[in-house]
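Just one protein chain is left out here, and the rest sit where they should.
Naming follows writing order (A and B), and every chain is counted from residue 1.
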Amino acid sequence: MELTLTEIAELVNGEVVGDGSVIITGVGKIEDALPGQITFISNPKYVKFIDSTKASAVLVGEDFPQVSIPVVRTKNAYFSFLKLLRYFNPPIETLEEGIHPSAVIHETATIGANTRIGAGVVIGKSSRIGENSTIYPGVVIGVDVVVGSNTVLHANVVLRERVKVGSKVILHSGVVVGSDGFGFAREGETYHKIPQVGIVIIEDDVEIGSNCSIDRATLGATIIRKGVKLDNLIQVAHNVEIGENTVIAAQTGISGSTKLGRNMMIGGQVGFTGHIEVGDRVTVAAQSGVSKYFPPDSVVFGYPARPIMQAKRQEAALRRLPGLLKRISELESKLAAFEKK
Amino acid sequence: MELTLTEIAELVNGEVVGDGSVIITGVGKIEDALPGQITFISNPKYVKFIDSTKASAVLVGEDFPQVSIPVVRTKNAYFSFLKLLRYFNPPIETLEEGIHPSAVIHETATIGANTRIGAGVVIGKSSRIGENSTIYPGVVIGVDVVVGSNTVLHANVVLRERVKVGSKVILHSGVVVGSDGFGFAREGETYHKIPQVGIVIIEDDVEIGSNCSIDRATLGATIIRKGVKLDNLIQVAHNVEIGENTVIAAQTGISGSTKLGRNMMIGGQVGFTGHIEVGDRVTVAAQSGVSKYFPPDSVVFGYPARPIMQAKRQEAALRRLPGLLKRISELESKLAAFEKK
Partner (left out) sequence: MELTLTEIAELVNGEVVGDGSVIITGVGKIEDALPGQITFISNPKYVKFIDSTKASAVLVGEDFPQVSIPVVRTKNAYFSFLKLLRYFNPPIETLEEGIHPSAVIHETATIGANTRIGAGVVIGKSSRIGENSTIYPGVVIGVDVVVGSNTVLHANVVLRERVKVGSKVILHSGVVVGSDGFGFAREGETYHKIPQVGIVIIEDDVEIGSNCSIDRATLGATIIRKGVKLDNLIQVAHNVEIGENTVIAAQTGISGSTKLGRNMMIGGQVGFTGHIEVGDRVTVAAQSGVSKYFPPDSVVFGYPARPIMQAKRQEAALRRLPGLLKRISELESKLAAFEKK
C-alpha cells in the first residue's frame, strides 16, 4: 500500500509543502518512524524532533512553522492522521467468517446475518445477537441477553443473564457485565445476600476496556449511556448511571447508585462514593476521591475532591508548612523577649 | 405472581394501613416503581418522594409517619423488602441441569449429585465437587481442587491446583483463586521466583466479586474465613487471612501476610501494607492506606490511615492553612514595627 504525498494531501484535504512525488508506505511515531513513512506533529513545541526523525514527511496543522522535510498542512492534523492511520492499517482478519462448530448456541437463541462466532463461545437460551457482530472465542453469554449489530465482544468476555448491549459497542477481553451488585442486609454479625434482580443496559457506541466489572442493578438497571468510553480495570457498581460521552481512565471505581453527568472527563484511579450525582462536563483529576455533588463544568482534584483552585492553594500552602513552623517559633521567642522587657 | 397488601402484611409479619385489597404484582425502587408495585422507604427523610412515586403501596418501618398511599408497617422494613424481592423475583433458570457434553472432566474427578456443569468447563485430576453446586461455562478447575456443596462458580472463574472452596460460596466471573503469590529473591539486578507451594482456603458462605485475584500462599494457606464478602477487582496477596464476616468494597488491595480481623468494614480502593494485623470490627474509609495495627473497633481514614477524629482535625486545619499564611505574615510585620520602636 503506497501513496504519494500529493495523493495524501488529497485524501486529507490538505496542501503539500515540498516534493509531492515522495512515496509514502506507512505511518509512524516521530521517534521511531522509518524512511518511507509519514509522521505527525500537532504541537509546535515538538518541532525540534523533526531534525532527528527518519520519516520522509510530516503531517502538520496550519500554523506550523516551516521544517526541513516535506510536509502536508491540514486544518485538523489529528483527524488527518487518524484517516491515514486507518488507510495504511486496514483491519486484519482476526476471526474467520461463520459460526465455529465448537460454539455451543442454544437452539432458541438467534444470531443475525454475517455475525462471526469463534471457537468455544457459549450463548444461552432466548438470547438474541444482531447482524455483523463479532464474538471472539471463549465469550460466555447467559440467557435472555440482547446484543446489537456491529458489536465486538473480545475473547473471554462474560455477559450474564438479561443484560442488554447496544450496537457498535466494543467490549474488550475479560469484561464482565451483569455480575451481582454488592448488596447485603446485616443481621447481627452475618450478612444476607440481597438478590440482584436488575439488569445492565449498555447503549450504542460504548467501548469498555479489558477486565472491567459492570454490576447488574439490585432493581432497575445499571446504565452506560451512548458513546461512553471506559478504560481498563474499572468498577461500575449496581444502579450506577454514566451519562453520554463520558470518558473514564483506568482503575476508576464508581460506587452504587451514583449518577455521572454527560461528557465528563475522569482520570485514572478515581473513586466516587455512592448515591451522589455529578454534573455534566465535570473534569476529575486522577486519584481523586469524589464524595459529593459538583455542578456542571467544575474541575475537581484531591482527596476529598475540591475545586482545583482551592486544592492547589492548599497544596502550595502545604509545601510551605515546614517553613511556617520555624517562623512561628521565631515569632514566639521574639514576643517572649518583648514580654521580658 | 400477585399478592394483596393484606397477604403481603402476613408474609412480612406486618400491618396494613389503608386498603388491604390493593393488588401488588412486583417490587420497585421509589423513583421508578410502576402502578401495581410496592416500594420501600427505610429512612423517614425520603418521605417526600412518596408524593411523586407511581407505586401502589410502600413498605415502611414502625416509626414512619402517615403518608398518602397504603403502607405496610413492619419491624424490619429492610428485611421485609428482601423477602418480597425474593418472592416476586424467583431465581430464573440460568443453566440447564446435568453436565454439558462439551465439559472436560478428568476421569478421577468426582461430581456430587444435582451439580450442574456448563459447556466447556474443565475439571482436573482428583478434584472433588460437592452436591447442588453450579459451575457455569468456561470455568477452569485445576488438579486436586475441592469445592463444597451449593456453591456457584460463575462463567470463566479459574481455580488453580489444590485450592479449597467451601459450601454456599459464590465466585463471580473472572475471579482467579490460587495464582502464584508475588515472591522473588533478589540476586544482583535480577529476581528469582520463590515457588509458591501453599494453597488458598475459602470457607463457607463467602462471596467474591468479579475479576478479583486471590493468590496462593508461599507456604501454608491464604485464608478467607466464613461469611466474608468481597466486592469486585480486589487483590488478596499470598498468606493473607481475612476474618469472619468482614466486608470489603471494590478495588481494595491487601498485601502479603496481612491478617484482617472479623466483621471489619472496609471501603473501596483501600490499601493494606504487608505483614500487619488489624483488629476486629475496624472500619476503614475508602481510599485509605493502612500501614500499621489498629485496635478493635477503631474507625480510621486517610493516607496514611489515622483514627478518624485525628484525620478530620488535620483535614479541617488544612483547609485553614492558606489563611494561616496571611496571619503569620501580619504577625511578623506587626512585630517588626514594634521592634523598630
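The definition used in the following text is that a contact is a pair of C-beta atoms (placed from the backbone, for glycine too) under 8 Å apart; a residue touches a chain by one contact, two chains touch by 3 or more.
The structure presented is a predicted model; accordingly, all values stated were derived computationally and were not measured.
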Residue of B:124, B:227 or B:243 touching the missing chain in the full complex: B:124
Chain not shown: contacting residue from A:119, A:276 or A:299: A:119
Selected residue (touches chain absent from view) among A:64, A:272 or A:303: A:303
Contact residue for the chain not shown (choose from A:56, A:156 or A:273): A:156
Sole contact to the chain not displayed, among B:29, B:73 or B:160: B:160
Residues of chain A (touch criterion as defined above) contacting the omitted chain: 27-29, 32, 78-79, 82, 85-86, 89, 91-94, 100, 102, 118-120, 136-138, 154-156, 170, 172-174, 205, 207, 209-211, 227, 229, 231-233, 244-245, 247, 249-251, 262-263, 268-269, 286-287, 303, 318-319, 321-322, 324-325, 328, 331-332, 335, 338-339
Absent chain, residues of chain B that touch it: 102, 104, 120, 122, 124-125, 138, 140, 142-144, 156, 158, 160-162, 174, 176, 179-180, 182, 184-185, 187, 189-195, 197, 211-213, 215, 218-220, 233, 235, 237, 239, 251, 253, 255, 269, 271, 273, 289, 303, 313-314, 316-318, 320-321, 324, 327-328, 331, 334-335, 338
